[in-house]
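Yeah, one chain of the complex is gone here, protein chain that is, but the others are all in their spots.
Order of writing sets the labels: A and B. Residues in every chain begin at 1.
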Amino acid sequence: MKRSRSTVLMASLAALALVAAACGGGEEDGDTATGGGGGGCTWEIGTIGALSGDLATVGGPIAEGIRYGVEQANEQMDLACELTLNEQDSQGAEDQAPPLAQTLVQSENLVAVVGPYFSGETAAVGPTFEDAGVPFLTPSATNPDLSTNGWTNFFRLVGTDAQQGEEAATYMTEVEGLSNIVVMHDNSEYGKPLADTVASTLGDSAATVIALNPEETDHSAELSKALNEDPDGIFFGGYQPEFSEILKQGTEQGLDVVYVSGDGSKAPELSQDPSAEGSIVLCPCDDPAVSTNEEANQFAEDFESAVGEPPGTYATEGYDGIQLVATALQEGGYDGDTPIEEIRTGIQEYVANNTYEGLSKTYEFDETGELGQVSIFAYQTSSEGATGFEQLGLVSELAGQ
Amino acid sequence: MSASTFVDRMRTRQKKASTLEDFLPGLSRRLPDGVRSVVNQMFGLWASLGFLRYLIAGALLASIALPLGPSKDEVLVRTGFFALAALGLNVVVGLAGLLDLGYVAFFMIGAYTVGLMTESSAPVHPLILDAWFVLPLAVAIAMITGIILGTPTLRLRGDYLAIVTLGFHEITRQTAKNLGVVNGSRGIFAIPAPDFTIPGTSITVDFGPLNPELYWFVLVVFIVLALFMISRLQDSRIGRSWEAIREDEVAAASMGIPVVKMKLYAFAIGASTSGLAGWALATKVGFINPNTFPLLSSILVLCAVVIGGIGSSLGALVGAAIVFGLPEMLRELGTNEILGFDVQTGRIAIFGLLLVLLMIFRPGGFISSTRRRAELGGGGADIAEESVTPVLVE
Partner (left out) sequence: MDCNTGAFPNLFVTGLILGMLYALIALGYTMVYGVLKLINFAHDAIFMIGAASIFYLFGVWFGLNEPTGGVVLVSLIAVGFLVSGLASGGSAVLLERLAYRPLRRRGAARLSFLIAAVGASFFITYLFQQDFLLGTSEHNFPGFMATESALTIIGAQVNNRRVLAVLTAVALFLILDFFVNKTRSGRSIRAVAQDIDAARLMGVNVDRVVALTFFVGGFFGGIAGFLYGMVFSKVAWNLGFFPGIKAFTAAVLGGIGNVRGALLGGVTLGLVENLSTLCIGAEWKNPIAFSVLVLVLIFRPTGILGEGLSAR
């Protein structure tokens, strides 16, 4: 009994100490934040995304691209102030992102944000950036609804799920020649609309649409239903872990068909299981390491020698986003004395009204912040490829042949 | 005034004058007599303040926001949603002794009510109202759902209730994912934030995203109201019925206490508080989807209640600060890992361990009432063994 009482006391004291430490530390942090920036002249670019946690496999490569972009912009461009990166880790969760967005907009040197990475968190922080007048360019959030909020500071550096879905349908019918396709999805905010667009574009070629629960491992019921349609192809709208499970369990159940998925499945982990070999992944991204574009290959080499790993999915978009902001800063002719609001507005106007020749594509935005023209690439999963994939080419070109 | 209500009142008055011994017996025993009596006098003084206490507590809570600055106020507001939810769950778990593992389902129902009934991006709007006018609706609908779920299930044994509520959370979440009318897993965007025009002036207070501290003030009003109501309930006939049911359900029933009805009250109060917190979250964040309400949130709110002290409203608030506020604060400070544990996900491991340890060593939590501790600590008839004939065993 005695022991338990002293344990209790110590635990209570420890908890109090923790709380006190957290509060005390909090105040200190506030002081440095308000006093920061003095002396040298810096411009800050913010980024929010999954740098750790479950989704870090998706967020990590984008962050690398962004870091590399800032490094390159400082080295190669003639900017009046030094660019710095303010990274905020949301772990990809929309409920964690708003405080981080607040932190960013409070920063007195913040000129623009490249991020967030996912659609949910973008929806959650959009109002904050919009109210503060900070332009935010997302490298990878593909939910089409985002551009319907009327945000003037929002720009999307990739094609939407809707655009991707249409091209995926074209690819399956015209390039692979499939005619009886089962469309599956993970019932997520990303996978379901993508699959729905694919199914509606396919029309009669879509046998049925089947949802599965990504939190579960067993998909035998869903695959049995698919098997019953006797399909020649399966499209899956969702992320790589579930696509891997479908490939494993589908081939085991005797579904010997062409498997196609979207950009959510374009992760190097896909090629780890032999059942994935040969499956097709479509992505509005030009994976520079396996690209047919030589400039991109060069970028991939430079990137790898600087960072230590090849640029992953949407790393190029992150890089392009930084370069685009840096170009806007350079063209605007701002210096350290320009008020920050003027720079933010200037960047917004520059990005909205100009055409920028990026590494992965040409960026030209319509009034909602969407790209006018998107290019979707087809990849084949291959353990031989540098990033676990081999690029087959642009869907529009493959279909035109 | 009848004699019995008078006696009840007197008892209530007596109970309110707490002592340090009630909350931290270990500490109390170690303090010198002088200090202890000073502290106990302060407790007495505090108790004599009456309703004024709630205003002071509210002012203290509200003042937290002022020195922090907007980004930390966001953390505070997030903690506030869950503190409010924890207050409600404390009624269910702490006062009535019902283990509800799907509590955040009601939170979700409150939030979705706001999403559907304000001018948001939801595909279907049964009604379009101002954010403030939806508030009573969100609370009422959460409460009605609680009653509908509770009516059949509260007759079940306690551990079955835990699993039914767990299942209910999953049913609610999956259904929201599947239903087109709430836009499935894409969720509802652009839920308008409330604003408030001070009567007689043209000054409008805008609760938009750039002023999180204003939201905190709203939450403090809710929290203080909840504190007041819960404390009144605790001292009422209903509160004493809960106490009786918690201690011995069979005895309570045979004394003529309507057990199921009383449990239902607790369930409904918990659900409506959760719905209120859902209203706050939906209007503050402006975006909800089924993933905003994972099962984990239900478990974390439970952790807050247990860690703070089962049955203590103050404990629920402290617990929420530890469970929801502390990890965010650590992250704000740039601490992402402690001893290899990720601050965000590892906290769940640590809180899980804490739950086990607390149940073993201090079942009442860090802040607890003597009475509640005695109940949780021993005397439960179900799984008791040593209580019967310990001498004969060895």
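Methods note: a residue touches a chain if its C-beta (ideal position, glycine included) is under 8 Å from a C-beta of that chain, and two chains touch if they have at least 3 such contacts.
Predicted model, so just to flag it, every value in this text is computed and none were measured.
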Neighbouring shown chains of the undisplayed chain, as defined at the top: A, B
Residue among B:L20, B:L101 or B:L276 that touches the chain left out of view: B:L101
Chain not shown: contacting residue from B:V35, B:V124 or B:L156: B:L156
Of A:Q76, A:T148 or A:N228, the residue in touch with the unshown chain: A:N228
Residue of B:L20, B:A122, B:V164 or B:A252 touching the missing chain in the full complex: B:V164
In chain A, positions touching the absent partner: 53-54, 56-57, 187, 210-213, 215-218, 220-222, 224-225, 227-228, 241, 244-245, 248-249, 252-254, 269, 272-273
Chain not shown, touching residues in chain B: 93, 97, 99, 101, 152-153, 156-160, 162-164, 166-168, 170-171, 174-175, 177-178, 299, 302-303, 306, 310, 340-342, 345-346, 348-356, 359-360, 363, 375-380, 382-389, 392-393
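One rule holds in what follows: only the chains that are shown with their structure count from here on.
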Centroid distance [mean C-alpha coordinates] between chain B and chain A, Å: 36
For the chain A and chain B complex, residues of the former touching the latter: 4-9, 11-12, 15, 18-19, 22-23, 25-27, 29-30, 33-34, 52-54, 89, 91, 94-96, 98-103, 105-106, 120, 123-124, 127-128, 131-132, 143, 145, 148-149, 187-189, 192-193, 211, 213
Interfacial residue positions of chain B with respect to chain A in the complex: 24-27, 29-30, 67-75, 78, 121, 174, 177-178, 184-187, 189-190, 208-210, 212, 285-287, 289, 291-292, 321-322, 325-326, 328-333, 336, 342, 344-345, 357, 361-362, 366
